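One protein chain is absent from this view; the other protein chains keep their places.
A and B are the chain letters, set down in written order, and residue numbers restart from 1 in every chain.
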Amino acid sequence: MIYRETGQFKDNYIDDQALFPIAQDRYVIYAVLFATFVVVPMIANEYWINAILLPFLIYSLAALGLNILTGYCGQVSLGTGGFMAVGAFSIYKMMVAFPEIGFIPLVIISGLITAAVGTLFGLPSLRIKGFYLAVATLAAQFFLVWLFNKVGWFVNYNATGMITSPPMTLFGVLITGPSAPPVAKYLLCATIVAICALAAKNLARGRLGRNWMAIRDMDIAAELIGVRPLVAKLSAFAVSSFYIGMAGALYFAVWLGSAEPTEAFDINQSFLVLFMIIIGGLGSVLGSFLGAAFLVMFPILLKNIMVDGFGTNTALAAHIEIMTIGALIIAFLIVEPHGLARLWRIAKEKLRLWPFPY
Amino acid sequence: MTIDSLSSEVLLRVDNISLAFGSVQALDGVSFDIRKGEIRAIIGPNGAGKSSMLNVINGFYHPQQGTITYKGETRKQMRPYQAASQGIARTFQNIALFKSMSTLDNIMTGRNLKMKTNLFWQALHIGPARQEELENREAAERIIDFLDIQAIRKKQVGKLPYGLQKRVELGRALAAEPDLLLLDEPMAGMNSEEKEDMSRFIIDVNMEFGTTIALIEHDMRVVMDLSDRVVVLDYGRQLADGLPHEIQSDKKVIEAYLGVSHD
Partner (left out) sequence: MIFFIEVVLSGLMAGVMYSLVALGFVLIFKASGVFNFAQGVMALFAALTLVGFMDNFGMPIWLAIAGTIAVMVALAWAIERLMLRHLVNQEPIILFMATIGLAYVLEGLGDILWGSDVKLLDIGIPQGASDWMLDSFDIYVEKLEVFAAVTAAIMVTVLAVFFQKTNVGRALRAVADDHQAALSVGISLRTIWVVVWSVSGIVALVAGIMWGSKSGVQFSLSLIALKALPVLILGGFTSIPGAIIGGMIIGVGEKVAEVYLGPMVGGAIENWFAYMLALAFLLFRPQGLFGEIIIERV
């Protein structure tokens, strides 16, 4: 009886097209936003923020980006790690060279740079489809990592090959480096992610989103009704890379603090984000968050249970973790290939009728 | 439409179109025209090249020979975007709807060419983007009204029954407000009631909006009832071209469809 829509009539298109037409959904979102921006900063401790919330937010952003490209537009990409690297190195070079430009503009600019690179590597998608495109994106992945490794200019000729984030402040508060207050980092990331999620939802329900989905579902028919594949696919690559680039910038500058290209941005990163959108749900903003939450929290949970609970040694725990993630992927794909988002939607459908069975 | 009220202005003409896939000759020297405001039927046995002809008009296939003249401009081949932006819309033999999207969204994709706001405004969803979305939503709703599919507007089209999917596909084509509408077997797989509905829609589109229609159809009664002129294809070649009753009694056409009797 709680989740009833009856009585909620829409008498104009504006209301009908609102992001959350059902009132109960709106209340949930307000509650979530309240919890995110008011409750969590008050009660969360440093460990939670650094180990769980920050990676969750940053990976959600990357997952949103990849979902736009692969989930909405249907272009498979295995280059996420490489693009995150572009974002990270962009912001690194700029932080060192132009620290006067504020942190947030720098994040946005790194996103734009990554968008340009992503669009370039997305050009093959006009000729190549499906698996073949996935392999082409691997070219981007391996090339970019090699580039950042080999070309000393990117790491400012640091012999270790690592980049470290210089201290930057935002509104007078430190937000990079180990002495920055975790709450500040958290609020920064939460704000960026919230705005980006809103933008993604808006794009998805507008003309561009429809064109993306049209290309995904049947690109020939889409072309024949006047959707230009060039514009649609490249815009998907551009927006996606923008998000992923920003995620990479935040990943390095705010969360890790320092990074080495072959470790932090390798192919496993690409797979991780891909798993997130598969488990979370392709073509779903909510799915991106659910998938990121799952794949950030699950290994930590597992490690805690195994190492602290059963006393397994960490190497063995790592192996078991890899196996379990693999097994979970398979299990998810068998049970619900459309991911957690679909499970959520089914739950909501059941809720609409509750307590009646049908 | 009576013959007198037909305008004699030619909207589309194909001249000597030949199309081959490797060694398979799909079309061989086909020429005919379509006059503005008429309903032109293209008929012929299976594999005659009818769909290929529509694909050539759309720009999906590029003929090796021949020209296409549309709205006065002659070309060797069409490009899909060109065809769409100059007012050619179509439905497909095997439904080509965007299966994961709703009815409303599918029809809205048909409005794509009428919408222009850029990415930035869309991300914010205020001002021009919002306004445009509303205007086109109204246009889409008019089509939904016309086709009587209000009840399924939010349903995912992949889950709709076949007949309704065909109707939604027609809606998507109409959303573009086309000058030339290409219908590839719109009645296929329908029962007689559904066929009557679809026929009514086609006639309405032609009479109310003045849309020129090219129609591939197998049901002869429908062809005779609806069309102003008919062209017959067989094995990629043109067999006959004329008024419905002329075609009906044309010997070559009868042979092609029913075969020749050997006495």
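We adopt the following convention: contacts are C-beta pairs under 8 Å (C-beta built on N, C-alpha and C of every residue); 3 or more make two chains touch, one makes a residue touch a chain.
These numbers were taken from a predicted model, which means no experiment stands behind them.
Among A:Val135, A:Met162 or A:Val231, the one in contact with the hidden chain is A:Val135. Touch with the chain omitted from the figure is made, among A:Ile43, A:Ala159 or A:Ile334, by A:Ile334.
Mapped onto subunit A, contacts with the missing chain fall at residues 76, 124, 127-132, 134-136, 138-139, 142-143, 145-146, 149-151, 220-221, 224, 267, 271, 274-275, 278, 315-316, 319-330, 333-334, 337.
Basically, only the chains that are shown with their structure count from here on.
Distance between chain centres (mean CA atoms), subunit A to subunit B: 42 Å. In the complex of the two chains, the subunit A residues touching subunit B come out as 13-14, 17, 199, 202-203, 205-208, 210-211, 213-214, 216-218, 220-228, 235, 239, 283. By the touch rule above, subunit B contacts subunit A in their complex via residues 58-60, 80-81, 83-85, 89-90, 92, 96-101, 105, 108-110, 112-113, 115, 117, 119, 122-125, 129-130, 132-134, 137-138, 141, 172-173, 176.
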